[in-house]
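Apart from one protein chain that is not included, each protein chain of the complex appears where it belongs.
A, B and C label the chains in the order they appear, each numbered from 1.
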Amino acid sequence: MNRIDFKHSVKVRVRTYDVDSQGIVHNINYLKYMEIGRVEYRRNLGYKILPSGIFDDGLKVVVVHNSVDYISFSYLDDILIVFTKICWIKNSSFCFEQLITVEDGSRTVCTGKGILVNLNNNNEPESLNAKFTKEIENFENQIIKI
Amino acid sequence: MNRIDFKHSVKVRVRTYDVDSQGIVHNINYLKYMEIGRVEYRRNLGYKILPSGIFDDGLKVVVVHNSVDYISFSYLDDILIVFTKICWIKNSSFCFEQLITVEDGSRTVCTGKGILVNLNNNNEPESLNAKFTKEIENFENQIIKI
Amino acid sequence: MNRIDFKHSVKVRVRTYDVDSQGIVHNINYLKYMEIGRVEYRRNLGYKILPSGIFDDGLKVVVVHNSVDYISFSYLDDILIVFTKICWIKNSSFCFEQLITVEDGSRTVCTGKGILVNLNNNNEPESLNAKFTKEIENFENQIIKI
Partner (left out) sequence: MNRIDFKHSVKVRVRTYDVDSQGIVHNINYLKYMEIGRVEYRRNLGYKILPSGIFDDGLKVVVVHNSVDYISFSYLDDILIVFTKICWIKNSSFCFEQLITVEDGSRTVCTGKGILVNLNNNNEPESLNAKFTKEIENFENQIIKI
C-alpha cells in the first residue's frame, strides 16, 4: 500500500489522551483516526454526516469489519496523515482501505481496512445504488464494483 | 470529604487506554469513573439506564456542571473506589458529590461534583418529583432537599 | 468460533460514553473490551501489568495486528462477556482470538483477533521463551506452538 495510490487524505494531530504509558499512540486510537478519514472522504464527495450518525445520501451503513496492521510507533503531538480510498464495492457492501503515515510521508505508521454494509430499515443488507458506485468510481478513477 | 460519609461505592480498574505518557491516569478519565459511579448509584436504588441514555424512572436529566479536584496520581492497573452520594436536591436539580480513592482507601485520588437538571420535553427545567427526593433521603439517611 | 472453545472470560458493562448517536456501541470501543480481555487473560496466568504498560513476566509485547468482525449490535448498559484464548504461538509472536457475546450467551456481538510480537530493547522481534509457551499450552490444554 502506497500513499501515491490515494486521492484523499486528512491530517490528524496526536493528542495527550491518545498516548499510553509506553509513550506511544495506544493501538485502539488508530481506529479513531481512520474513522475521521472515512467521514472526511465522504464529505469530500459532497455528503454530510447527520446528527443521527447517518450520511445525508440516505444510505444507512454500518461497519462489519475493521482491521489494522501496526507498522511503526507514533508519538504525542505527531501530525499524522490518514490516506483513505474505497477499494471495492459489492452489491450491498464496500471496503475502505487506509494508510497512516507521519506528516512527511517518510514512515508508514499503520494500514487498515474497514468493510461497511448498507442496511434497510429492518437492518437487512440492501443494495447500494448505482449513483454511489458511479461517484466513487469517478473519484477513484477506476472500476471498483466487483 | 471522607469515605465514611458515603453509602455507595463501586470499584473500577485503571486500563491501558486510560493512562497517558506521564504514566498516570489522564485527568479527563476520572470523569468516566465518576460517570460509572453515578449510574451505579441510581441502579442501586432500583433504576436502570435505558438504551436511549435516560433512566427508567422517567426523569430526563442532563449534566450542567462537572468539577474535579485532583489530589494524587493513580496508575495503570490500580483498582480505584468511586464513592458517590447525592448531597443536595433543589426544585429541578440535584448534585452528586464523589470521592475516588485507591483500593485500600489509604489515599484520595480526587474529589468531584456533578450537577444534573431534570428537563421536560422542551428541554426546559422541570421539577423533580417527591418520590425522587424521598428515595434519595431514605438512602442517604438525611434531609437533602434545599 | 464458539464460547465453549474458550477457557477464559471476563464481563464488561457498556457505559454511556461507549455508545454513539445510533444508540449502539461505537465500533471502535470493542477493541477496548478486547484489551480488557487480554490483560485479564494474562492476569489469570499469574502475571500483572506494570505501570509502564509491560507485564511482569519480562516480555515486552506490542500489538502488530487487530481485527474485528461485527456480527450484531450491543446497547447501553448491556453486560457483555469477552472470551479470550491464545490460538497460536510462533517464534516471537502469538495470537489472541476473542469472542464477545451478550451476557446470556444467546447472541454473538463480535469476534476478533490480535497478534502481538515480543521485542528486545532495540524494538526488534525476540524469541518468546519456552516457559511462556508451556504455560499457555497448559492453560489452553492443547499444543499451540506452530
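Here is the rule we go by: a contact is a pair of C-beta atoms (placed from the backbone, for glycine too) under 8 Å apart; a residue touches a chain by one contact, two chains touch by 3 or more.
Keep in mind it's a predicted model, so treat the numbers as computed, not measured.
Checked against the hidden chain, the listed residues B:S52, B:N91 or B:N129 yield one contact partner: B:S52.
Across C:L76, C:I89, C:V109 or C:L128, the residue that sits in touch with the chain not pictured is C:L76. Panel shows chain B; residues 20-22, 27-28, 31-32, 35, 51-54, 62-70 of it touch the chain omitted from the view.
Chain A residues in contact with the hidden partner, per the touch definition given at the top, are 15-17, 19, 23, 32, 35-36, 39, 48-53, 75-77. Residues of chain C in contact with the chain left out of this view: 16-17, 19-21, 23, 26, 28-29, 76.
The definition used in the following text is that only the chains that are shown with their structure count from here on.
Here the CA centre of chain A is 36 Å from the CA centre of chain B. Separating the centre of chain B from that of chain C, both taken as means of CA atoms, is a distance of 30 Å.
Chain B has residues 16-17, 19, 23, 76 in contact with two or more other chains.
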